[in-house]
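Accompanying notes for the structure given below.
Yeah, one chain of the complex is gone here, protein chain that is, but the others are all in their spots.
Labels for the chains are A and B, by order of writing; each one numbers its residues from 1.
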Amino acid sequence: MSFAIIAVFTVAGALAAMTLRNLVHCVLALVVAFTGLAGLYLQLGAQFVGFAQILVYVGAVAILIVFAMLLTQSHEPLAHLTVAPGWVTSSLVAVAVFVILAWSIRSSAVGARSIQPRPEITVRNIGDSLMSQFVVPLEVTGLLLTAALVGAVTIAMREQRMNR
Amino acid sequence: MTETMDQIFVLLKHRILAHSPVSVQPIFSAALSAIAILVVFATLFALTTILERKGLGRFQNRYGPNRVGPFGLLQPLADGLKSLTKEDIVPHSADGVVHMLAPIVLVVAAFLGYAVLPLGRNMTAINLDAGLLYFFAASSVVELAIFMAGWSSRNKYSLLGAMRAIAQMISYEVPLILSTITAVMAAGSLSTGAIVESQTGYSGIWPHWFVFTPWGFAGFVLFMIAGIAESNRSPFDLPEGESEIIAGYFVEYSGFKFALFFLGEYIGMFAICGLAITLFLGGWAAPFSFLTWAPSYFWFFAKLLVLIAMLIWVRATLPRLRMDQLMNFAWKFMLPMALINLFAASTWHFTPPGAIRWIVGTILIAVPYLLLGRGLMQSNKLEKRTYRFAD
Partner (left out) sequence: MTTPVNYLLISALIFAIGLAGALVRRNAILVLIGIELMLNAANLNFITFWRYSPNPEALTGVMFALFSIGVAAAEAAVGLALIIAVYRHFNTTDLDQVDSMRG
């Protein structure tokens, strides 16, 4: 029951994010989709990932997109055509991708899997494995984030310096 | 007897729940906690508005509101009635739906954080294992609500106010979260209940609060500064800046929606204070071992009122910062101090107890504080300001 409600919210948010004309409305719909996904994670018992999803996507990525939108003055409703020329082919491709995915999910053996009893995942478990088994990916992610930070600042700054 | 007094609300809840069918008990239990939190903190909001106005009045050598009821104590009631009966104006070019949703999202997001605050012994609404993460996830939605309010009003002042508010909240969220990590490290858990439990011991009569360690004290101060900035209060109230951008992101709101913004702001402030109490001031633990007979929720709310009084004092004392000062302070002072404090906390953790770790811990925090503070003073050219455009 709650799964159906959350799923409808998530898909509706995603659809609205891709179809609305006003960009800010798109971002707000995107936030609904992100929150719905966090709800699905919580239902699946991944509490930490669910809260991290809200913290990162709603608190950071959505705000970042909004800032970019205001800085590029694309927050006004669009007057002209909003879709790319080859939109019929593109949407057909997307529908085909969904049909193939859905068909393969339906026909795969994964549906027969029975659910295991809910594992006792504490934050301590996650921290322990982050610091032991997954320490290399963690360091690489840290490096990547630092590089992305420096890179983003450089890219966004460069043009301004040349103009001066 | 003291045990019963301490647990009276918990027992009451169990008594009520025992009369309801088993199938609806989880929902009923959550609803009871939510109603209790809503009623208590909305009342506290009403009380704080009058206390703040009276306190500010005394600071400015005047009386403050004293017409409605005894000592003006019924002023919040009058204010509430006024805001309810005022006309609700929506600007013609505003985005109607977003304009209406913004205050609701703000208040809901502000209230969500209370679910993990331990208001007393066994008095946490949901004791989550990742409680602190939940708190910050809930409070990050507030930024979005502020943007919705600022953008949907179609007013350049409200958009500017919203941009300022978001920039400020993002900048101060970093030191805010980094300063809480020290308490998490000491308690070894993200659960707010466990963090309070780890501070309930006493040596002699003195409590084991984290604020009574060098890193805990620095962490508490950093947390409170960042928390004031996060709840957009003076001296960090640039998003509202009446003299520059009239009232920031809620210029175009009137009547009850305006009251909701007001409520959301105060509720957010109480939540930040409550988290500071939970993390550094021992939560519901009594300040001395001989005072443990008083109920635990009494100590939580006593500490909360003390912190609120402190915030009113700060508001009455300090002038508003300028935007560049605000950003410099966040990135050149708060962030390095929070990182150094993290290092000091881990050093404390790994040195054996005794005088040596007090000395090392104090030096590790005091020396960077002096150096950073001096650097900040020198980089802020404190001579007469030259005006480029106003001459």
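In the analysis below, contacts are C-beta pairs under 8 Å (C-beta built on N, C-alpha and C of every residue); 3 or more make two chains touch, one makes a residue touch a chain.
Remember, predicted model here, so these are calculated numbers, not experimental data.
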In the full assembly, spell out which visible chains the left-out chain is touching. A
Residues belonging to chain A that touch the chain removed from view: 3, 7, 10-11, 14-15, 17-19, 23, 26-27, 30, 33-34, 37, 40-41, 44-46, 48-49, 52-53, 56-57, 60-61, 64-65, 67-69, 71-72, 74, 78, 81-85, 87, 90-91, 93-95, 97-98, 101-102, 105-106, 110-111, 113, 115-116, 119, 121, 125-126, 129-130, 134, 137-138, 141, 144-145, 147-149, 151-153, 155-156, 158-160
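Following the convention adopted for this analysis, only the chains that are shown with their structure count from here on.
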Chain-centre distance (mean CA atoms) for chain A and chain B, in whole Å, is 29
Touching residues on chain B, where the partner in the complex is chain A: 95, 98, 128-130, 133-134, 136-138, 140-141, 143-144, 147-148, 151, 159, 163, 166, 170, 173, 188-191
Write out the stretch or stretches of chain A touching chain B in their complex. 22, 24-25, 28, 31, 47-48, 51-52, 54-55, 58-60, 62-63, 66-67, 70, 75, 122-124
